[in-house]
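Selected chains only, in their assembly positions.
Chain nomenclature is as follows: A and B, assigned in order of appearance, with residue numbering initiated at 1 for each chain independently.
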Amino acid sequence: MKEYRLLIETSDTKGLVYNISKILFEHNLNIISNAEFVDNETDEFFMRTVITGEFEEAILKKDLEKVLPINSKIKISDNTKKDIVILATKEMHCLGDLLIKHEAGELEANITAVISNHESLKGLVEKFEIPFEYISHENLPREEHEQKVIQAIKKYSFEYIVLAKYMRILTAGFVQTFPMQILNIHHSFLPAFIGANPYKQAHQRGVKIIGATSHWVTNDLDEGPIIAQDITRVDHNYSWEDMRDAGRNVEKVVLSNALDLVLKDRVFVHGNKTVIL
Amino acid sequence: MKEYRLLIETSDTKGLVYNISKILFEHNLNIISNAEFVDNETDEFFMRTVITGEFEEAILKKDLEKVLPINSKIKISDNTKKDIVILATKEMHCLGDLLIKHEAGELEANITAVISNHESLKGLVEKFEIPFEYISHENLPREEHEQKVIQAIKKYSFEYIVLAKYMRILTAGFVQTFPMQILNIHHSFLPAFIGANPYKQAHQRGVKIIGATSHWVTNDLDEGPIIAQDITRVDHNYSWEDMRDAGRNVEKVVLSNALDLVLKDRVFVHGNKTVIL
């Protein structure tokens, strides 16, 4: 059954829940589930309401705007699959996990294309009859390569861009082209081991736990709002390559879980953090 | 600041959130946080709202009753510390953990008494100037011993009874005297290893993870609604005593976390399950 997700972000004021639920009641909508969060430090209010019923989106929004503070954000999404484009480099584990989920019908998304700066994933992607674009970065200035990637992305339908171990640092220009649309998996428990070769760093530091972090990409490398994290235990027997291998299972599960939250419209960005409702 | 917790459990009907929030709005109350859950299988609705402001409890309840289905449960609690009585046997780890938290002012409860069927914990409890009642079960029929324990409990003020490794099986009579007021810690990952010596059972079975479960006590041994669970990893190097020792850390943390949820009025009982809001 078609469900709609009403997403509201506004400054907290008395009577908000009352006023919003009144409008929904007057529109004769059913509330399937409802979740709110108020950040008591910043007085920011977040609400995600799953509704069923018939309504005119423009009218509902207008009615909500009347009772909400100005500058409130209102978004209405639904439970149909969203389109995504995946960027990857050479590693198969994250990409493969999404391809299998997609094939099994377990991904709440259509993968419309996979783009890579290497050719090695072409065979895997094409097995699943998904367009693969190979855009080598060799002998190209970073910006030029990114322009080609942006053009390639724009050929396809997408709501989000998923970096499934895309091992290129993105310029501010690239990031700003797709604000809060780029989801990344970083192979460390951020903010530990920012930057290159986190498993080597982790091995060097002698940690007993390694992790992975999925986050929105912003201009600041590895500093965007965190959506999901998980960990696994290691010990002195692990070489850095063993850590990398063990980390792959964590990376693919964290990315897949974060993407699932995004696709279900459960992730609000709140400054440099996320609110998951 | 004094906060009130409005707890509502009712059957789901259209406009519930609207109607409830309308009453709160009309009473001029501030909503600090709000959480709801609808069980779509049973159409049961649960809501926990934290409010501040001045109100007459009787009038607020009456006004809420007017807009809620009959047989709705409405409870208003607040954030003052609740009294608890602890029952224990010989082991110190769960009891000690609660005593230290109590001493540190980190427990949202006053421990009004500790009751045990052994005398060995007397020294520990009395260090903290908390009444200790020793009620031996030796040479007593189970019911008679329990009557003495019930009488001892009733000498003290309590909202909940915490079984901090109280190693006696309770009769239906005992349990029914304190319905959904008795919180237990079971030293296994329920429903695995119900009954006696779960660590020996776990060792025998060769599991790679052990756990602990905190639950409400009902007539069915180890079958009451689960509030919290946690686990820790073990391997072939662990004797059953090693599992027991490792399990103690899990037991005390799980009991403490479950109790914290209970004391914050976050635990609803829903059939044989809990809803944590």
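In this text, a contact is a pair of C-beta atoms (placed from the backbone, for glycine too) under 8 Å apart; a residue touches a chain by one contact, two chains touch by 3 or more.
In this text, all values refer to a predicted model and were calculated from it rather than measured experimentally.
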Whole-assembly copy number, given 2 chains displayed: 4
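Everything below uses one rule, namely that only the chains that are shown with their structure count from here on.
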Rotation angle (°) superposing Cα atoms of chain A on chain B, nearest 5: 180
Chain centre separation in whole Å, for chain B relative to chain A (CA means): 37
Residue numbers on chain A that touch chain B, as the complex places them: 14-18, 21-22, 24-25, 30-38, 40, 233
